[in-house]
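Encoded as structure tokens, the structure appears first; notes follow it.
One protein chain omitted, others in place.
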Amino acid sequence: MSFLDNRDIIQEGDLVLAWISRGDVKPITVRKEQQLNTRFGIFPHNLIIGQKFGNQIPSVSGKGFIHLVAPTPELWTLSLPHRTQIVYTPDSSYIVQRLKIRPGSRVIEAGTGSGSFTHAISRSVDKRGHIFTYEFHEPRFLEAKKEIEDHGLADIVSITHRDVCNEGFENPMDYSGDMNASAVFLDLPSPWTAIPRLKSCLATDRVVSICCFSPCMEQVIKTVETLRKEGFQRIEMVEISSKRWEGHRNMVRNLDDALQRLKDVKERRLYGLEIRKEKNDAAKKRKIEDSVGNASHRDSAVESSVSPVATPSETTSEAVLLESVKHNSSQNSSYKGYNPWGRGLRIREGDPNYEWRSVSRMEAEIKSHTSYLTFAILPPKFELPNNE
Amino acid sequence: MSFLDNRDIIQEGDLVLAWISRGDVKPITVRKEQQLNTRFGIFPHNLIIGQKFGNQIPSVSGKGFIHLVAPTPELWTLSLPHRTQIVYTPDSSYIVQRLKIRPGSRVIEAGTGSGSFTHAISRSVDKRGHIFTYEFHEPRFLEAKKEIEDHGLADIVSITHRDVCNEGFENPMDYSGDMNASAVFLDLPSPWTAIPRLKSCLATDRVVSICCFSPCMEQVIKTVETLRKEGFQRIEMVEISSKRWEGHRNMVRNLDDALQRLKDVKERRLYGLEIRKEKNDAAKKRKIEDSVGNASHRDSAVESSVSPVATPSETTSEAVLLESVKHNSSQNSSYKGYNPWGRGLRIREGDPNYEWRSVSRMEAEIKSHTSYLTFAILPPKFELPNNE
Amino acid sequence: EFDQTHIKPGQYVMIRLPSENFRVLQLHPGQTVNLGKFGSFKVDDILNHPYGYTYEIGADNKLSIVNHNYELDNQDEPVSELAPHENNRELVDDSSVQGLSMAEIEELKKGGLSGKQIIEKVKTSHSSFDKKTAFSKEKYLKRKQQKFLNQFTPEPIGSAELIDIYLDKDASRIQNMSEESLALMLSLANVRPGGTYLVVDDISGLLVGAMMERMGGEGLIVVAHDNEHPNLDGLRYMNYSQGLIAKMIKTVNWLEFFEPSEIEPFEEKTTEELQQLKSNQRGQYYRRRTRYNDSVTVQNLISNSGFDGLLVATGLHLASLIPRIIPAVGGSRPIVMFSETKELLTETTLVLHKDFRVISPTILETRLRKYQTLPGRMHPHMTSRGGGGYVLWGIRVFPDENANA
Partner (left out) sequence: EFDQTHIKPGQYVMIRLPSENFRVLQLHPGQTVNLGKFGSFKVDDILNHPYGYTYEIGADNKLSIVNHNYELDNQDEPVSELAPHENNRELVDDSSVQGLSMAEIEELKKGGLSGKQIIEKVKTSHSSFDKKTAFSKEKYLKRKQQKFLNQFTPEPIGSAELIDIYLDKDASRIQNMSEESLALMLSLANVRPGGTYLVVDDISGLLVGAMMERMGGEGLIVVAHDNEHPNLDGLRYMNYSQGLIAKMIKTVNWLEFFEPSEIEPFEEKTTEELQQLKSNQRGQYYRRRTRYNDSVTVQNLISNSGFDGLLVATGLHLASLIPRIIPAVGGSRPIVMFSETKELLTETTLVLHKDFRVISPTILETRLRKYQTLPGRMHPHMTSRGGGGYVLWGIRVFPDENANA
């Protein structure tokens, strides 16, 4: 499986994403003799070969399952949580759109970084187009180069180990001929040093689009200045913010239930007090903690204020009390009072014994900033006589 | 009514907000002989005097109503849509919180601007505290001064016409004695020129908090630099974004209804064709527009593609057809086919004849930026011998 | 076909104006286009030029290509400093200080003055101009520039411009979809040349048109719809040929989708039978055969989980629709849907969570924030359009029957 085909059946040598959970996706290259070890057990590769992409398969022990997922640029990015220099999907998808990267596009990228954006655009340029990508950091270059080859992208991607800020973009490795790029993506610490070096590599017969990807505002300020100086137009700086939401169910706690519960508590307290009186306060009164100024946290104030007064096991007469309020209860055994919302019990979200509302929750930690995106275009060269 | 009391009944001289709609709130000072003219009719002030705040009252003609609302700083801000230099509630509420403005606080504000923030903090400082506000622009100063007096805030607010960047904060108008401010709010084009002039006006026995409110990033950069130089600590720049949402209902259009409708359309078309055949195609066939490449927009493609084939009034035999599919219809007269979602009809949102989902919608235009808020504190002066 | 680099006769184009408004025109050779206060120009003067030049309309509607559109005249002056006392303190801003009336300005324009020349005149005749701060000077100039520069830029209409067109005209026709939401859908759905996609496009063809851009003429888009014909009105602006549309797009209504028996049967004729037909009957026969073959193709894709992705932007109720079309989607292929409101997607994820055929159903919200980039005055735009929608993304899988017991 490469990133550029659509097969259904897994073959030896395919790159497969072993989907354990959203946060735990393991890329594996399927080799007969190998196996994948996870906390859910062992998955021998030879049981993976021949499976359909999308299949859920059990581990040898049967104690866990994984899904066999085909790689896409987005899933590949998801499976790289620990690499730096990732262009995440909300940014990369928008950049592809704004740079009008389409089949046939010729794109310059620097630096290659984790290769996440390279993968995203390689899907779009098709064999009719080409990607020129540059990485100055040698270990990262070597890793990316290998990945491009392994993933079947070498025909459409030329990767070059070079510091473009000093050495420019011309004559990329493994590529002869005019570059004629129509789109440029710069993810560099100082794009303003690279921008003046672009011109000779760009198409002149059409609009060229550029995007500079910089985390800091000061970088943007310098970039905008340089783009202006270099004749770029329609300069626009934007930020993409993105959030992830999950669906949940929220229990409906009606006021009427609360009133009923308070009545029940009161009833049981009065009843308990009566019994106690009869028994001449034989049971020791536990001090009701003052809820204000109490040093220990409690899950709910009610348990501590109710239980000292009427604990079911405390007296035999409790049985009577228990009967008298039983009609309020949905739990028959060990009745602890009218409990409309299952306090103190483990309630599964969406339990049909309770009423629920659909709600959405944001992820606990959001990516509040990735980079500022500075876009601009360079119009085609004037080739026509001025009409004036 | 001033901003600082809680009366229930409207008296002559009170400031009342005539609430026509959320976007149309008119502040009026109630005077026996005056009247309020709105597009909903005339509201004589003498009919307003003696009303309870919160009452809805009809115009003289009875053709419209307004609510009589007491002013709060937030509603006052809402009623000033056309003034500039407004600090909106999401910002001002957070600034009050972060600057720890409380009863007894002594606050410096420059410039006064529209006075919206002055109003917001005057509620909090109480008579135990004080506000020193400065405005360099004379017309704005005069307007704000009058407003402060009219709104009963003169005791706790000293407003001074001055350019604090050049002339500093000392010796405010109408105030003698030490300023000893514990909170500072600067809404100035160049706060960095004002910050060094603050020190002599600040309390030294406690932490002093400052907030600089600047729309541009370059201003923030200079402000942060100056705050550092002047010994401020815990410098933090934040932005407040806020959105307004409204509840709505969205009609549920079930797939099964769609299938039923397509069946109905097909049935009626076949039936219509049959009738037509019998009639030897007496009716002219109108060309079915090709939906792709059709120059005019249509509300829904179905009307144009269905109606040419079987318009109810076209033939007498339609009556039979009409009967045969009537069971599908909720509208008996002028049956136009099975119409589960009321297409082409005016459906009130939430109409109980249809199924709905609750949804929320953002306002059409959002305030995506107001200003950057740069906070910092100045620690108390060292008065104690160093322990070392 | 896909070369949108040069302006060709008969194409729809977007004419961007300095006011940041635009016009959409179909360019017919020989015609003259009237841009109202910006002047007129002859279509022939721009035909076959590359897209992206900025033209200034001079006297007699002559065009000249200019370099710095939408940029400030004084960009090289050092206005990046906010001097402390540039604060409009003494400035009284009423209309009396504006030395030139609109009528006078119109006269100047008719006299053939260029936009720059007019702005210069406005500046010198504005009595309190020198009192303005650098900031408000620039704002003022920008505003004037937008009014007086007789400039325009022709641009090709792609999915981005189609969004602009609909947001300007009637945003509900594209369910208020933002460009960033559209872009996210295309990436998450892995749209690429050669793919075969099932699409529900109730947004005037925006989704289909955007996919065609990304597919470059290769692959298949099957459009399922709830009327007799899908509404793909927006496609016409994108200048795709009828041939390309016929090649790449097949349509199927939901009744045909779920009840293949409803497809009209078709009987193959022998060569002899065909020869006996009249030519218009033969034409009809071939059209019906194409339609039938398309139906068979589509039915095979549906029943063999043959789609490489599902993209949905519909007015139908998602929570009940999606579970019924999941079977048509191939293993490990993305399922992506759009909704203007998050609540409808929340409901759908809750349904999918219980349905083990889609893993990791996630709602994504992506929002663009634009900045002002004037020197020394970098800040986000003060207001922006609300809405833009939400995207639900999941992956189609084949659950193991023992896994979720």
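Letters A, B and C name the chains as they come in the text, with residue numbers starting at 1 for each one.
What we mean here is this: a residue touches a chain if its C-beta (ideal position, glycine included) is under 8 Å from a C-beta of that chain, and two chains touch if they have at least 3 such contacts.
The structure displayed is predicted, hence computed values, not measured ones.
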Residue touching the undisplayed chain, where the options are A:G13, A:G62 or A:P215: A:P215
Which of B:G13, B:P103 or B:G344 contacts the chain that the document leaves out: B:P103
Interface with the undisplayed chain - residues on subunit A: 136-137, 163, 165-166, 189-190, 193, 215-219, 243, 248, 250, 252-256, 258-259, 261-263, 265-266, 291-295, 297-298, 300-302, 305-306, 357-370, 372
Contact set of subunit B toward the excluded chain (per top definition): 4, 6, 8, 19, 22, 52-58, 62, 65, 67-70, 72-75, 89-90, 92-94, 96-98, 100, 102-104, 120, 123-124, 126, 128, 205-207, 217, 220-221, 224-225, 228, 231, 233-247, 249, 350, 358-360, 372, 374, 377, 379-380, 382, 384, 386-388
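Convention: only the chains that are shown with their structure count from here on.
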Interchain centroid distance [CA atoms averaged], subunit A/subunit B, Å: 32
Residue numbers of subunit A (touch at least two other chains): 217, 221
Per-residue multi-chain contacts in subunit C, two or more chains: 342-343, 347, 369, 378, 380
